[in-house]
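Right after this comes chain A.
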Amino acid sequence: MTVLQEFEKHPLAKYLRLERFPHIWCEGCGDGIILNCFVKALDDLGINMDKLVVVSGIGCIGRIAGYIKCDSFHTTHGRPIALATGIKLANPKLTIAVISGDGDLFAIGGNHFIHAARRNVDMTVICSNNFNYGMTGGQFGPTTPLDSYTTTTPYGNIEHPFNLVHLAAAAGAVYVARWTALHVKRLTESIKKALQKKGFKFIEVISPCPEIYGRRNKLGKAIDTMKRYRQICEIRHGYDPAKAEITIEKIIVGEFIDIEKPTYGELLQKQFLTIQKR
Partner candidate 1 sequence: MRVEIRIGGFGGQGIIRTGLILATASCVYGDKNAIQTASYGPESRGGRCRSEVIISDEDIDFPKVEHPDILVAMSKEAYLQYVDDLKENGILIVDPDLVPNKRENLKVRMYEVPATKIAEGLGKKIVANVVMIGAFAAITNLFGLEHLKESIRHNVPKAFIKLNLTAFEKGYEYGKSLLKS
Partner candidate 2 sequence: MTMHREVLTGKHLMQGDIACAEGAIAAGCKFFAGYPITPATEITERMARRMIEVDGMFVQMEDELASMAAIIGASWAGAKAMTATSGPGFSLMQENIGLAVMTETPCVVVNIMRGAPSTGLPTEGAQQDVMQCKWGSHGDYEIIALAPASVQEMFDLTIECFNFAETYRAPTFLLADGFTGHLWERVVIPSREEIKTVERKKPIVPADKYVPFKPDEDLVPPMACFGEGYRVHVTGLTHDELGYPKTTDPKIQHELVNRLCEKIRKNSDKIIRTYKFMLEDADVAVIAYGIPSRSSLNAVKRAREAGIKAGLLRLITVWPFPEKQVEELSNHVKAIVVPEMNCGQVVREVERVAKETPVHFSSKIGGEPHSPSEIFEVIRRAAKA
């Protein structure tokens, strides 16, 4: 039996473009787990794959759009949310998921993130946060911890990192959660919840990067990172995202925000009806 034939037997195979495999991700990378959780969520919800659009940016996780068997767009660096805004507003019947990395969404694309959250455009944004630019060989990014080593912080990082969940909540996201690649079931449930909820939803996934970031910071193998997640993660639902820290000793995970707020589309529809009546 060929590898492909073996793949085809997998219950989730129908959600994937199998001809695109093997994927490009390193051994131990969290991106494959995110893909797994995402398609599991699609399967659990029975999502209509003809009405789902996955949009990604540039970076390792950016390739995910090309692996899922639905309409998908692998955009320019930093622009997936802006492009997804256009898709959603032009065809409100589509379900939109943006899956991208910390650098793509919060450095080069940071402005689009905060404004889409503020507008409350209906989309689910999943960020694979691996603390560095893995694809280009490991440079520091907007989430790299202080003192960490990357190719562009050879003497240690002196820039304070973003707390992504705090940023998302402050910008107006209606659902904000953080998990790690270890929390497969909880992450899947979070994705399901987000996909069913209206408005701008954000899920941060702390993701091991053993080959690039891990190696340079002596974090050991991926399995060591996973073990560490188990030791230091603390689940705190409803916790103040401003205080939801990520440190060497502790990572606060959980669902921090789950509120209701009219979406851009709903407000527009209301306005549309008023104008049509005139």
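Candidate entries met the following condition: all candidates are chains of the complex that A comes from, given by their letters.
By definition in this document, a residue touches a chain if its C-beta (ideal position, glycine included) is under 8 Å from a C-beta of that chain, and two chains touch if they have at least 3 such contacts; residues count from 1.
Since this is a predicted model, take the numbers as computed values, not measurements.
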For chain A, the touching partner in this complex, picked from 1 or 2, is candidate 2
The answer for chain A against candidate 2 in the complex is residues 17, 19-20, 49-51, 53, 55, 63, 65-66, 69-76, 78-79, 82-91, 93-94, 111-112, 115, 268, 271-272, 275-276, 278
